[in-house]
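Up next, subunit A:
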Amino acid sequence: MKITLGGVAAPGSSRLNKTGGWRVFYPEFLHIRCTDCGLCQKLCPEGCIFKADKKNFYADLEYCKGCGICAEECPVHDIEMRPEVR
Partner candidate 1 sequence: MYQIGVSQPYNNNLFAPGHTACAGCGQSLAARLVLNALGPNVIVANATGCLEVFSSNFPQSSWEVPWIHSLFENTPAVASGIEAALKALGREDEAIVVAQGGDGGFADIGFGALSGAIERGHNILFIVYDNEAYMNTGVQRSGLTPFDASTTTSPAGGCSFGNPTDKKPVAQIVAAHGAPYVAVTSVGYYRDLERKVQKAAGIKGPKFLQIHVPCPLGWGHDTSLTIKIARLAVQTGLYPLFEMENGEITSVVKITPKPRPVEDYLKPQARFRHLFKPGAEEELKKIQAIADENIRRYKLYEG
Partner candidate 2 sequence: MKEIRIHGRGGQGVVTAAELLAIAAHADGKYAQAIPSFGSERMGAPVQAFVRISEEKILMRTHVYNPDFLIVQDATLIGAYDIFSGLKDGGYVLINSEKKPEEIKIEGNRFRVATVPATRIALEILQRPIPNTILIGAFAGLTGVVTLEGVKESIRHRFSGEIARKNEEAAEYAYKLVKGGQ
């Protein structure tokens, strides 16, 4: 890697920086009461919650910082924050 002209950077290249290591708690998607509202995905500051299938959301733990917003905002309490065991 070399210094680019004026220090320009490639778009979206920060995804090389895996921020999952910051986590103290991780979100456990219970997949019990999910209504498929998608709020967890919408409100994730990292944008790292994916929808695999209908009512089947999961967090990409490579990036999830464990803030807990998804669990807090889930209207049916279908996400729980659990301590990371490392």
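Methods note: contacts are C-beta pairs under 8 Å (C-beta built on N, C-alpha and C of every residue); 3 or more make two chains touch, one makes a residue touch a chain; residues count from 1.
How were these picked? Simply put, all candidates are chains of the complex that A comes from, given by their letters.
Note that the coordinates shown come from a computational prediction; the quantities given were computed from them, not determined experimentally.
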| item | value |
| --- | --- |
| Result, touching chain for subunit A in the complex among 1 or 2 | 1 |
| Residue numbers on subunit A that touch candidate 1, as the complex places them | 1, 4-5, 7-19, 22-23, 42-50, 60, 63, 65-69, 71-73, 81 |
